[in-house]
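In this view, the complex is presented without one of its protein chains, the others remaining in place.
So that you can tell them apart, the chains are marked A and B in the order they are listed, and the count of residues begins at 1 in each.
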Amino acid sequence: MTVSIADWFKETANWVFILLAIPTLLGAWRTVTSNNIVRSVLYLVVSLGGAAAMFLSLGAAFVGWTVVLVYIGAVIILFLIGIMITRAPLGMKAELSHASNVRMPAALLSLSMFVLVAWGLIDAFSNTAIEPFEPTPTSDIANLIFSRFVVPFEVVSIVLLAALIGGIALARRDDGGGA
Amino acid sequence: MTVVQFALVGTALFSLGLYGVITRKNAVLVLASVELMLAAVNINLVAFDVYLQDPLYSGQIFSLFIIALAAAEVGIGIAIILMIYRNRQSADVDELKAMRG
Partner (left out) sequence: MHLLASFASQIILAAEEHGGEAGHAAEPGITSGVLVEWAWLIVVVPLVAAFLIAFFGAKSKFKGWLMAWLSIGFVAVYGTVLFVMNATEGVLYSGHVNIATIGSFELEWGWMVDGLSIMMYFLVGVVGFLVFTYAKGYMEGDVRFTWFFVSFSLFAGGMLVLVSAPNLIQLIVGWELVGVASYLLIGHYWEDFANVDAANKAFMVNKVADAALFIGAIIMALSVQSFRFDDIIDVVVHGEAGPLSQYAFWAGLMIFIGAMGKSAQFPLHVWLPDAMAGPTPVSALMHAATMVTAGVYLLGRLFPFYIDVSGLFGGDVRNIIIVIGGLTLFLTGFLAIVQDDIKKVLAYSTVSQLGYMVAAMGAGAYTAGLFHLFTHAFFKALLFLGAGSVIHAVHSNNMSDMGGLRKYMPRTFWTFVVGTLALIGIFPFAGFFSKDEILASMQYAGAHGQGVANFILVLGILGAFVTAFYMTRAVALTFFGEYKGHGEPHESGPWMTWPLIGLGVFAAIGGWVNIPGVYTGFTEWLATRNPLTGMGDHHAESFNWPLVFITSGIVILSVVIGWRIYGKDAETQAERDSFRIGGLWPLWQNLYFIDEFYMRGIVRPIKGAIAQAVLWFDMRVIDGVVNGIGLGAIKVADGVRSADEYVVDGVYNATGAATGASGGVLRRTFTGRIQQYAAFSFVGVIVIAVLFIVL
């Protein structure tokens, strides 16, 4: 099933998509370019929030809310704590990025990456429509995780445990004082 | 809706994240850029999962796994940055040249 450009703009869902895509991309853009470190991380919130909303619009409610909870709730806090503890330069500072002689080739690289993949995607899928869909029932995902995907699930749990132990081992002071 | 529109947003996010990873000097911001790239991957996974109408919801479930791993990665990453900061009084990636071959 294909969609012509004119039909595409008639669909309300697509306007919602545009409204979500713009802040997502702008947030991402400011995340990687902002010269204020705290703002940069807060823009990341905007971008990830946009991504989460996109998941919701696709019907993947559980994934969307997980992104909100895990990323926006926990990971961003971690970032902010990291910034505070490492006493990163707060306020407007010009030295968060490398100089333009790094930025230009990097921009070139990213752009060519984007063009290449975008070209491939358009070539392959052009205007293939997504079928009308039902929101994914969370109970289905739960059942699948604990049956079909139980092994990856266990592996992930072990990785998380290892990360927990590793994080503690890395972050604790070895000065032996112990107070 | 088309599948390609989501895929394109994902690609754009990925490229922006790549740009950030290469250009950012502060290690925390490098990590943030990596998070952008992972979010891009998740968008792709979920979009194609919906497109393929997978009865097993593989894409969504694996995006959940990626979220879990990304959280672990950030935790470890921040811990490493803390340790580097403690040793060098700086979180600039420029300082980390010990991996020189």
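A few notes on this one:
Everything below uses one rule, namely that a residue touches a chain if its C-beta (ideal position, glycine included) is under 8 Å from a C-beta of that chain, and two chains touch if they have at least 3 such contacts.
If you're wondering where the values come from, they're calculated on a predicted model, not measured in any experiment.
Only one of A:16, A:109 or A:160 touches the chain withheld from this view, namely A:109. When the whole complex is considered, the residue among A:19, A:84, A:150 or A:164 that touches the unshown chain is A:150. Contact with the chain not shown here comes from a single listed residue; of B:30, B:45, B:70 or B:91, that residue is B:30.
For chain A, the residues touching the chain absent from view are 98, 101-102, 105-106, 109, 112-113, 116-117, 120, 147-148, 150-151. Residues 18, 21-25, 30, 93-94, 96-97, 99-101 of chain B touch the missing chain (whole complex, contact as defined above).
One rule holds in what follows: only the chains that are shown with their structure count from here on.
Spacing of chain A relative to chain B, judged by their CA centroids, is 7 angstrom. Of all residues in chain A, those touching chain B in their complex are 3, 8, 11, 13-14, 17, 21, 24-25, 28-29, 31-32, 37, 40-41, 44, 47-48, 51, 54-55, 58-60, 62-63, 66-67, 70-71, 74-75, 78-79, 81-83, 85-88, 95-98, 102-103, 106-107, 109-111, 113-114, 117-118, 121-122, 125-131, 133, 136, 140-141, 144-145, 148-149, 152-153, 156, 159-160, 163-164, 166-167, 170-171. Across the complex, chain B meets chain A through its residues 1-9, 11-20, 22-29, 31-33, 35-36, 39, 42-43, 46-47, 49-51, 53, 56-57, 60-65, 67-76, 78-83, 85, 91.
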